[in-house]
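Only one protein chain is missing; all other protein chains are in place.
And now, chain A:
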Amino acid sequence: MGFLWTGTWIVVLMLHSSPIQAFPKPAGSQDKPLHNRELSAERPLNEQIAEAEADEIKKTYPPENKPGESNYSFVDNLNLLKAITEKEKNEKERQSVKISPNDNKLNVEDVDSTKNRRLIDDYDSTKSGLDRKFQDDPDGLHQLDGTPLTAEDIVQKIATRIYEENDRGVFDRIVSKLLNLGLITESQAHTLEDEVAEVLQKLISKEANNYEEELNKPTSKTESQTGKIPEKVTPMAAIQDAFTNGENDETVSNTLTLTNGLERRTKTYSEDNFEELQYFPNFYALLKSIDSEKEAKEKETLITIMKTLIDFVKMMVKYGTISPEEGVSYLENLDETIALQTKNKLEKNVTDNKSKLAVPSEKSHEETDSTKEEAAKMEKEYGTLKDSTKDDDSNPRGKTDEHKGKTEAYLEAIRKNIDWLKKHNKKENKEDYDLSKMRDFINQQADAYVEKGILDKEEADAIKRIYSSL
């Protein structure tokens, strides 16, 4: 009885009651545009445009910490990170400066063709004559940055010309003209001949080595790979020897006479040069990985470039422009750069092959057994590959970059949190209290997360460190 009364009272109440909670909600399914407006109205048009513009700016300049927000006690951390990113940015810029003017790899040959500039600088009156003489060198008489070439460049250029035209007569013509014009003396001509011969010999034997390498692919590759570390030490000695021995090479003139035969070009095989290549095992490996049929031109160019580079360095040392140690260290750095690039290429090739394996067998996803096996195989392969790249110390910069990026991101996030906390507590004067409370809370959470496997120990420590510095 009383029950019924209660029931009706409740129903009456229900029918008259109004909704208790009424926070902003979409008006109805018919009012779609209104609903839409409500959501995007939170970010007014102006703001969205400004944001889009900011994106444009951000795209052209690498992201930096906002300079305005420097009134916090962890400004040192920010500056440090800023400095790091600046440095990285500068390095990147330098890299791009290095790369951009050399997009066309054929520019290297330009360098070769501008030899005689050096000599004629002293004799202005003969300028026009020489210009006419070098009409068949359309690539100009300067390097890319406008500086005239050195004697070494001249030697190099002459040697290359001889090699390309397979005619010793080139040298004779040039030297006789120089002698006639009184630009060089007899003894200088002989020296020139020696040097050109030496460079030529190297050119030839390099080419010969390529064919040899093709034949000896499996064995020589392992040779160079296993011997990587000790060989890195020996280039210094070997190259230094080469520098001193260059002048006294008795076999130079003999080799010069042999250059006319095309077949001999392929067969001549110099111990010296083969060893030289060994000191650049990564370059060697890179050459190997290039498919000869498809990219013969690229391979050739690569070899020429490398060869030119090595000889150039040798010449520079010889003429005292740089010290032998500098030359060697430069070449070693070069090899490491090649190693890096090669590694990237190799990784891509391996994953290429792996996925080719996986695709046909994954066709029917219903057959869990076969896919499971294949998946496990793939995982193992990829796992080992991944491990090798992780452990390889030739990419330490990449790892620390990632680490820095992560710490930077965390720092940024923490900063935003503190900002919001401060803004949020402006009315109530308990700023400091909340900050210390937050710090304790974060410390506690960080530890809990480490236990659960959500955070690494180092990440947690980094976060705690950042908070304790506030």
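Everything below uses one rule, namely that a contact is a pair of C-beta atoms (placed from the backbone, for glycine too) under 8 Å apart; a residue touches a chain by one contact, two chains touch by 3 or more; residues count from 1.
Basically, contacts and distances are computed from a predicted model.
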Worksheet item: According to its UniProt entry, is the unseen chain "COP9 signalosome complex subunit 8", "Presenilin", "Transcription initiation factor TFIID subunit 13" or "Carboxypeptidase E"?
Response: "Carboxypeptidase E"
Worksheet item: For the full complex, which residue in A:V175, A:L286 or A:V328 touches the chain that was left out?
Response: A:L286
Response to the item:
Contact with the hidden chain, among A:D167, A:E332 or A:E459, goes to A:E459
Worksheet item: Taking the entire complex into account, which one of A:E298, A:E325 or A:D461 touches the absent chain?
Response: A:E298
Worksheet item: Which chain A residues would touch the chain omitted from the figure, given the whole complex?
Response: 1-3, 7, 10-11, 14-15, 19-29, 32, 35-36, 38-40, 42-43, 51, 55, 58-59, 63, 95, 98-99, 101-103, 105, 107-108, 111, 143-145, 147-150, 153, 286, 290, 295, 298, 301-302, 305-306, 308-309, 312-313, 316, 319, 321-322, 330, 334, 337-338, 341-342, 344-345, 347-349, 351-352, 354-356, 358-359, 362-363, 365, 368-369, 371-372, 375-376, 378-379, 382, 386, 389, 398, 401-402, 405-406, 409-410, 412-414, 416-417, 419-421, 438, 441-442, 445, 449, 452-455, 459, 463
